[in-house]
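One chain of protein is taken out of this complex; the other chains stay put.
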């Protein structure tokens, strides 16, 4: 069964964060993982672009009502219409999560991951628990994500 | 862009409904559509099985908390944890919907589709509006679904 | 413990429906029930107005992001931000439900009530199941709602 990796982070990413996210996306696709994210811009878009450049599958869990909210690298937009409440769906749907930078929306997702005991790897993100495994490079983060990914059954 | 077809119907399908759903799934995959459904058993499972037999992509929007709730033919389980409130996500995420038989859960989805003006095709299902296009065969239903599918932008 | 009665119906009510809803609200309040509804206009607003005229308590489960979406007779707006997915919360939170007229949104709520086995009384509404008890007057509907209300424990 394919491993599903969630990528979370701000919709207004710095150049550095975008570069990191894109490489994370590429690494996920190279390992035949499916990328799940919030489907919008910034870290989400860069990660999806990276995944698509390697032929990966990308799912965007959209907060709003329109598929056109999805960034152009989302293969399947899941249109929730439930606003930020969709954050927990991104988290629950992931076998492991990689957080890149991020603001308060990302913090809510990290909190849910910690509450639900879903493995989470952080690159320059919120440091609110020692259960967030730190990584410094995209490759290290994705390696960790795949090795820690919980079995889905 | 790939067309996303929602398939809705009861989790306790008759043999006839299962056969219909499986052929609907096959037809969606043959046209390179992505199948979205509630991810559980009955009509949902048969449709996914059909789609996989033709190499299609299947997404299951799961009401509960566990990926293992998904039927074995779901490629990507979206684990919502929001119970039956996930019904509207199945509806919103579809460019067109095919309803096969169905009980009250299906009726709630039909109602949402009608409210949101999402094209819906019915095979032996609830007759609550003339906006539900009737089909008698899986092929006819899938043809209608692709021809009526709303553009996603 | 107070009995919680849900009132559902269209946001664009006819004069007749508004009058009925207002009297339903009054009757609920006279029996010391709490009124729960979707919090918007039409049947919802008329029911709240009736309840307040008799000193009742009114809760509005708002789909959007702003408390100002609530009609002026809502005491406590619950601001869900989850759009029409809030329909099932109105249903689940009710010990019994009264449906007055209604379009597809109301139909989705009726479907959820039938699925969840929550007692439902209808006045000129969708006839999709014999489990919808018919009433012809507001008083009859509210009497039925209180007598059928499920215990909450």
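Which chain is which? They are A, B and C, in the order written, and residues in each are numbered from 1.
Definition applied: a contact is a pair of C-beta atoms (placed from the backbone, for glycine too) under 8 Å apart; a residue touches a chain by one contact, two chains touch by 3 or more.
The shown structure was predicted, so the numbers you read here are calculated from the model rather than taken from an experiment.
Peer 1: Just name the one of C:77, C:102 or C:138 that touches the chain not displayed here.
Peer 2: C:77
Peer 1: Applying the definition given at the start, please give the residues of subunit B touching the unseen chain.
Peer 2: The list for subunit B reads 65, 80-85.
Peer 1: If the missing chain were put back, which residues of subunit A would it touch?
Peer 2: So the residues of subunit A touching the missing chain come out as 82-85, 87-89, 103-105, 107-108, 111-112, 114-116, 126, 128-129.
Peer 1: Residue-wise, where is subunit C in contact with the chain that is not depicted?
Peer 2: Per the touch rule, subunit C residues meeting the hidden chain are 2, 4, 34, 36, 57, 59, 61, 65, 67-68, 75-82, 85, 88-89, 92-93, 152-153.
Following the convention adopted for this analysis, only the chains that are shown with their structure count from here on.
Peer 1: Write the angle of the rotation needed to overlay subunit A on subunit C, where the fit uses Cα atoms and the result is rounded to the nearest 5°.
Peer 2: To bring subunit A onto subunit C, one rotates by 180 degrees.
Peer 1: If I count C-beta pairs in contact for every pair of chains, which pair wins?
Peer 2: A-B
Peer 1: By C-alpha centroids, what is the most central chain here?
Peer 2: Per-chain C-alpha centroids compared to the overall one single out B.
Peer 1: Which is it for copies subunit B and subunit C: same residues on both faces, with over half shared, or different residues?
Peer 2: Both copies, subunit B as well as subunit C, present the same residues to each other, with over half of the numbers appearing on both sides.
Peer 1: Between subunit A and subunit B, what is the gap in Å from one C-alpha centre to the other?
Peer 2: Between these chains, centre-to-centre, one finds 27 Å.
Peer 1: What is the distance in Å between the mean C-alpha positions of subunit A and subunit C?
Peer 2: Measuring from centre to centre gives 40 Å for this pair.
Peer 1: Using CA atom averages as chain centres, what separation in Å is found between subunit B and subunit C?
Peer 2: Centre-to-centre distance between subunit B and subunit C: 30 Å.
Peer 1: Going by the touch rule set out above, which residues of subunit B reach two or more other chains?
Peer 2: If we look for residues of subunit B contacting two or more partner chains, we find 82, 85, 88-89.
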